[in-house]
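Coming up: chain A.
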Amino acid sequence: MSYLIKGARPYGEDAADILVEDGRIAAVGESLSAAGAEVVDGAGLVALPGLVDLHTHLREPGREDAETVETGSRAAALGGYTAVHAMANTDPVADTAGVVEQVWRLGRDAGLVDVVPVGAVTVGLRGERLAELGAMADSAARVRVFSDDGHCVSDPALMRRALEYVKALDGVVAQHAEEPRLTAGAQMHEGDRSARLGLTGWPAAAEEAIIARDVLLAGHVGARLHVCHVSTSGSVEILRWAKGRGVQVTAEVTPHHLLLTDECAESYDPVFKVNPPLRTDADVEALRVGLAEGVIDAVATDHAPHAVEDKETEWASARPGMLGLEQALSVVVATMVETGLLDWRGVADRMSARPAAIGRLDGHGRRLAPGEPANLLLLDPGTRAAVDPAALASRSRNSPYAGRELPGRVVATFLRGEATVLDGKATR
Partner candidate 1 sequence: MASSPEPARGDAPSPSALLSAADVTRVVDRMSHQLIERAAASGHAAASDGGLADLVLVGIPTRGAPLARRLAARIEAFAGSPIDVGTVDITLYRDDLRMRGVRTLEETVLPERGIDGRLVVLVDDVLYSGRSVRAALDALRDLGRPRAVQLAVLVDRGHRELPIRADYVGKNLPTSRSQSVKVRLAEVDGVDEVLVTEGPA
Partner candidate 2 sequence: MKRHLLESADLDRADATLVLDTAAQIDAALAGREVKKLPTLRGRTVVNLFFEDSTRTRISFELAAKRLSADVINFSAKGSSVSKGESLKDTALTLEAMGSDAIVVRHHASGAPHRLATWVRGSVVNAGDGTHEHPTQALLDAYTIRQRLGRLEGVRVAIVGDVLHSRVARSNVRLLATLGAEVTLVAPPTLLPVGVGSWPAEVSYDLDAVLPKADVVMMLRVQAERMNASFFPSAREYSRRYGLDARRMGALGDEAIVMHPGPMNRGMEIAAEVADSVRSTIVEQVGNGVSVRMAVLYLLLGGNEPA
């Protein structure tokens, strides 16, 4: 199948035709024609490289009632993604070659995005001893990102060994930065609101202390470190300092931390419960600036589907996490593009090129240029619509954006030249 995309604007710049053939971008130029190619009207649409998510929870195996690799893949494609990293905190945990290969195959069978498994750093995410990182790296899944996400690798000696060990695998440890002794029972950002709402506070220092420790360790052993879901202004400062010193550290921020604050907790509606928690206006501002500056490298969704019974509860009993794949680009448009902090090339860099580089995904995050793999999306940036959780492709409904009007609609997504989304609908 070949596609001729007429009149879309690559990176939001001058309109051009894009010819997609044999999984690659065959040509970009004016007035292209191709016999037999399906024509896609791209007028008014922005063409961007397919997005890459470093942080997705697909829940399979173990919680297929909340999400499966297939439903999560469909949500990802609808959000403009062509590759997602599937986090390791499944049941069983993705801490062996067997489990990561299972997830990888499920993704390949679904065929909507490239599902790239993340391997657990420690056996069972227990933070006690290293999982067989080499076996996972050598498996068919070719794991390069290792994370105990949901748990912090809090033991400093173990963290040091993990950072050192993955150097041999060209891997990276993606740290969930949370000092567990400072967050026992924590429910929300610790500050004025937590004091009033009587919810146990999650201090910013619990994140910043781990990031500070880990950048020092990474610098000391010369390893790559990636910091998951950075949520505080202090974390941005530490990262800026570390990068200035040449530490090989990268970092991600979630769409929800770019948009929402702890004010959402006032309702006690656990759809807004997430870990790390929603922070203050000042943090949101610092994160946006950090992302614009490049101190924060990437936007990663931390897409965390949860079954209704895990969210329709009192706050303390609810599981933390929120959906993100289908609205991530819209949130970035609202918080970064419409505010003038990033242009479309910036969006492509933070949501495609840099995450692909961090995850060592050769076929993703490439330019929109002839000869490159045809992983791309078409976005209608002018549409604004209120988010309806019932209309989401995810199996879960815990979207924090329910009822909120957001800009931008993904009209089409192509994975290696095949349309996974056309006319805003998944093709399979």
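With respect to how the candidates were assembled, all candidates are chains of the complex that A comes from, given by their letters.
We adopt the following convention: a contact is a pair of C-beta atoms (placed from the backbone, for glycine too) under 8 Å apart; a residue touches a chain by one contact, two chains touch by 3 or more; residues count from 1.
Because the structure is predicted, anything quoted here is derived from the model rather than measured.
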Problem set entry | Pick from 1 or 2, the complex member that touches chain A | 2
Exercise. Given the complex with candidate 2, which residues does chain A contribute to the contact?
Worked result: 187, 190-201, 203, 267-270, 309, 312-318
